[in-house]
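One protein chain omitted, others in place.
For chain A:
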Amino acid sequence: MSTPTLEVAHGGVPEGKEDIYAKEPVLSARKLVITFGRVVGLDGVDLDLYPGEVLAVIGDNGAGKSTLIKCLTGAYVADSGVITLNGQPVHFKKPQDAREAGIETVYQQLAVIPALDIASNLYLAREERRRGPLGSVLRMLDKKGMEKRAGQSVQDLGIQTIQNMSQAVETLSGGQRQAVAVARAAAFGSKVVVLDEPTAALGVKESGMVLDMVKQLRDRGLSVILISHNMPHVWEVADRIHIQRLGGRAGVVTPQTHDMGEGVAIMTGAKRLEGSS
């Protein structure tokens, strides 16, 4: 496999950030293909995510954005193609594999459990046990500790609408549920955080908080993949923009080289990027 290189023809390197793109991508995919019966979900997609960058993914409904990130995070297993993490090929069979490799994801359908409370959801599948024999022998959960730390994570995000960590998620509003899912990813992501339309159900203020969080994650050196239909948001936070179209990659642009109108034109097929396949 050849080392992935940035295709300059696709919009180039964001100004002032050349050093990031001199490095090796943290996550990259080559020729991902997945089909669902006769439906082609992904038709040979490439993707590169560099350390400390925010890569937005835009595209029309059904363009394959969610399918792409599901393949990257182990929710789907691609029929063919190669995924590398820090240059090493990886084969995620389930979401837990990707999480253990440091990739946290907020899926479009949120993946929260309505019947469980907020703290239980934040710590789902990474529960912490009590110290001593209660934890090691009886495998008893440290409910109090997790609740406290969950409250801290939510507070760190600046989410004020969620107060009581022992409240069942089913009693929350759609936006609050989204905030829980985002808080979980932000709290536990160590390399890559993937957000599939994280602001879809959020108000103006809460959307702003999520965008701030995206920037914070980048400042901490993490890489973020952000799927969004909100072009102003994308052009505000993204370093580069991966444009997904009809199950393939129509191109990669930067907010500096292309404006929103051009981005949308490529997305809808009204325009083509030079050098794209």
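Keep in mind that, in the parts below, a contact is a pair of C-beta atoms (placed from the backbone, for glycine too) under 8 Å apart; a residue touches a chain by one contact, two chains touch by 3 or more; residues count from 1.
By our rule, contacts and distances are computed from a predicted model.
Per UniProt, the protein behind the absent chain is "ABC transporter permease"; the candidates were "Electron transfer flavoprotein subunit alpha", "Cytochrome c domain-containing protein", "ABC transporter permease" or "Formate dehydrogenase H". Listed residues A:77, A:113 or A:270: the one in touch with the omitted chain is A:113. From the options A:14, A:95 or A:263, the residue with contact to the chain not on display is A:95.
Residue-level contact of chain A with the missing chain is found at 75, 94-96, 99, 105, 107, 109-116, 120-121, 124-127, 129, 138-141, 171.
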